[in-house]
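This is the structure, below, for whatever I ask next.
The complex is shown incomplete by one protein chain, all other protein chains being positioned as in the whole.
Up next is chain A:
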């Protein structure tokens, strides 16, 4: 699997750290325990296209949102998390 980092270009996935579903970008408000439980633990976990957060640990250190088909490992798109968040 290779991930096309918007800053560094096409790189082997060994350079990246996988954090999990891009749900992590939408942190709920403090104190809303149900929302925090959902944010931390509950996953849609589709057998299809997902958006995940990856950290280009051995490269530019950017956080990326990687759109990926998890049944084929095909990478469909890569964006900087900072831009997705904005």
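Note that in this section contacts are C-beta pairs under 8 Å (C-beta built on N, C-alpha and C of every residue); 3 or more make two chains touch, one makes a residue touch a chain; residues count from 1.
Just so we're on the same page, contacts and distances are computed from a predicted model.
Asks: Hey, which one's the missing chain according to UniProt: "Potassium-transporting ATPase ATP-binding subunit", "3-oxoacyl-[acyl-carrier-protein] synthase 2", "ABC transporter permease" or "Sarcosine oxidase subunit beta"?
Replies: "Sarcosine oxidase subunit beta"
Asks: Looking at A:21, A:60 or A:84, which makes contact with the chain not pictured?
Replies: Checking each option in A:21, A:60 or A:84, the one touching the absent chain turns out to be A:21.
Asks: Using the touch rule from the top, list residues of chain A that touch the missing partner.
Replies: Counting over the whole complex, chain A touches the hidden chain at residues 1, 12-14, 18-21, 33-34, 37-38, 40-47, 50, 52, 70-73.
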